[in-house]
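Here's the structure we're looking at; comments come further down.
Only one protein chain is missing; all other protein chains are in place.
Moving on, here comes subunit A:
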Amino acid sequence: MIALLARRARAQWPLLASLLAVLAIGATLLGTCALLVTRTSERAVEVAASRADPADVEITAYTVGVSPGNARSVSADTHGVLASAIAPYHATISTRASSVMRSLPGDKEAYLSGVEGLASRATLVTGRWPRAAADATSAGTPLEAAVFDNTARLLGLKVGSRIRLGEEMTRDPAPPLTVTVVGLVHPLPDAGWDRDPLAGEGFDPAPSDSAFGRQVQAYGPFLVDLADLLTSGSALDRLEVGAQPDLSAPRARDLDRLTTSVLAADQRLAAKLGDRVRIERVSSALPRTLIDARGQQELTAGAVLALALIGIVLTAIALALAGRLTTGVRADESELLGTLGTSRGQFAAAATVEALALAVLATALAIPASSALHAALTRIDPLAGAGLAARPAVTVPQVVAVAGGALALAVLLVALAAWPATPSGDRRRRRELLARSGADVLLVALAGVGWWQLHAQPAASGTRADAVRVLAPALLLTAGTALALRLVPPALRRAERLSARGRGLVLPMAAFQAARRPQAVAAGLLIGLGCAAATFGTAFDATWHASQRDQADLAVGTDLAVSLGAPPVTGQSTAVAAATGGTVSPVAQRNITVGQWLGGSGASPRMVAVDTRRAPAVLRGRGDWASAASLAPAAPATGIALPPGTTPSVIGRASGKVVVGVTPWLLLQDAGGLRTTCNGPAIPFDGKPHAVPGCVTRPGLSLIGVALPISGEPWAWEAVSTVDVTLTLPGASSTQKWTARAASPESAQLTGPAVAIDGDRIRMTGTVQFADPTDLSRTLVATAFPDPGPVPIAVSARLAHDVGAHVGSKLSIAYGVTPVSAEVAEIVPAVPSAPGAPAALADVDALSRALIVRGDLESPVTAWWIGNPRAGAEARVGALHLGTVTTRGGETERLTGSPLRASLPAVLRVLVAATILLLLGGVVLHVTCDVQLRALEVARLRGLGMSRRDIRRALLGEHAAVLLPLLAAGAVVGALATWVVAPLMIRSDTGAAPVPAALAHWPWAAETLLIAALVAGAGLAVAAVVTVQARRADAAHLRVAS
């Protein structure tokens, strides 16, 4: 038997080489995918961790309420807990601490801060950085301190000034201490000052946590050496220890341990610190970052497996074809051996030996081939761009996948050899037809279930790569192709009937052969499915990329976004416009409450307000947004132009015996439409002019509003007073008609508000009561614009669904703590920058007016959005250090080029290439075997007087008549699968359904090129084989046959 196999192998080596090639291609595909979902996948998690935003991996331990005696030990223990949580990674640990408030003369308070790395967080304006005192614990030894330049100006400090900070404002106060100002500094943006008690502002006229309910003004920080602060005997209001782990060379297994360790750090810190602190907490985005990375990795692996399965199905079909053709070629030999008494068992044994030999050879070829292919793939984009370049290597999962795959395919060969297709009689043909129809129905049913499962998968996040998601695409493509193949024979028969009417032989002969020979479409499933898989793979790649772009567009909401790290300042819009060019819009974004509804399932309702008059130029995402312009107020607000360099002043008069005062807030608008506020200190109603020094005017400013929160003596519940406040604007002149109202009319503490403008003076009057202790209830607001009424908003479909809103619905919204009335003007699929969230889109001017009239003068602007910026705008606006800069392109790059997702486009390339290879290989194999089997028939045609050229033309026509409909059917199935399946297979980076929903994309140019290449490749292969066969069709065949 072995001798027979060896001799047969020598005689039929081209056939065996074809089988080996198909096996090796399939096994190589498996090995490559195994490497992608194991080695590359693990590496992707490591690269993602090493590239993570520092903020996403930082671990911060917060402690609050540390008594003076415990400051050092708490700091040291917190360091220890963080270091052990991060081990074995090294970390950069930085500490910042702030003392509790100490009193200053005149209802003022101040605090000390110690900040490590101060020189990287602030610039030195004058003087020097503070140094550690020789003995900070020694009473009376002054501490060296640096203060913000604006704090120094407000407190009248300069380098060399000594200031005595009084007792701590606590129930168990530490004694006063003295600091010497050694330097004035200016805080740098994005340097962590947002965690300062005064958010790095240096001054707060009304701190929210003022002790004992007194009206005080807070100043600070007085920046001293951290060690001095910890040993100065001051109680710490807050102590923060931040650790930035060094993840430059992480290992995936260590990262999993790190996740667990950081999650447990909070409990360990609590146990360690005990009652030495009032509150302690470890906060970090690192576990979520790493868990998300693992989730993305699993999602990508699932998609890779789904695509790989298509390749494996194709390989199995190619192998089945090759096996069938081999059986056909060996039919005479098998018949002879059977006649000589060879048993079925012996046939099976021979087939097993041959298949095993092929499997071993294929494994031996596929292991190095898959390693090399994988290494080559990782050295080109997108894997190379994602930092996943790797050397060729052999891994256990790869070897198992290759050997297992080759063995499984070999079993298929054995099965084909043991149960060869035999010439069929009528009964057998009926039975086969029945079985085939049953298989078709089963396949279609399974594909239907797969599609339904894909369609019904939850829209929420989920990273489970279930069997349905993996199997469905291959099932759908195979079922679609099987059904499409049923349409090919009738089409060929129609073509045959048409061509039979002609005079010549070439065309009718080609049509007769194509339509009547069952073997003509033997490769149909391979060719059809191959073309379907290749076109589907190409279109899926385009659909996936388009979806990532759509997601990026909607997530960023514009071309370039600058999220501000601090409230905007006058002139910022001009600076941004100069840096970026294009269309610039201020943007207000924050979570809101709709009625009593805070949102559900983790998504808070969100307000996004932009300059909707520029919406088409600024907003991105599906839709043209032209209708958003209707959300803007009818006319822009123009206030009273203020001459630069002047200082407004206020005169207040009040009737009655109650001591009344006001802290005037002025609302200024710059040339770019940005509204900012300035205010002065509390002013008594004494009939004397008081300057508002914080409101020294700059060029281009105009005044569009004034808010007067009127305060009175506590406990004067029954008092009523008429107030009369005149704001003088030196150099200004106006006769505008302003409107005045109570910011909180429902409290009825301010009645009869009025405003009148006369030249450079704005006079505001009203009657106040003092039953409500909050100043807001007595805030008079005068504005250059009338009461805006409900803010027109466009709400996302989700918000509309969640709150049951429709066009015309009135909604009560809390923007921060300010109530805003809104009316739904439009329902849109999603709001830019709030994909999938319940969100509302408003005009920033309209929203700003609605907030202002409710006494909320703080600028709601939190970002700048720029449409169509100039080249290089990202770098230029980044240099302004305003905050985080995001671009649509950058977000698209992050989504498509992320190491955790780059395997998907990479495996699509492999799939398309392997498909083309298998398809063309199958065509060559089929045509070769077919023409070989018909060599005698071709020779007889020569004998009948048919020229070689006509024989070539007939054979080419015959194969073209089969190939072209099959390729066309495959392309149609690929297109249908793209429409039906591809959008369902795409998930966002969190595993949720993408927002906006993925839309199928059919890249006409690429698909046309692909199909042309397939037609050309198949045509060339057929032409070459046919030419050789036509040349060989001579008397030799007739002689052999005779």
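Convention: a contact is a pair of C-beta atoms (placed from the backbone, for glycine too) under 8 Å apart; a residue touches a chain by one contact, two chains touch by 3 or more; residues count from 1.
The definition used in the following text is that contacts and distances are computed from a predicted model.
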Listed names "4Fe-4S dicluster domain-containing protein", "Cytochrome c", "ABC transporter ATP-binding protein" or "Stage V sporulation protein AB", matching UniProt entry of the absent chain: "ABC transporter ATP-binding protein"
Per the touch definition above, residue among A:Arg8, A:Arg195, A:Arg517 or A:Arg653 touching the missing chain: A:Arg517
Residue in contact with the excluded chain [from A:Arg10, A:Arg171, A:Arg391 or A:Arg503]: A:Arg503
Hidden partner interface residues of subunit A, rising order: 501-505, 508-509, 512-513, 516-517, 937, 940-948, 950, 1034-1035, 1038-1039, 1041-1042
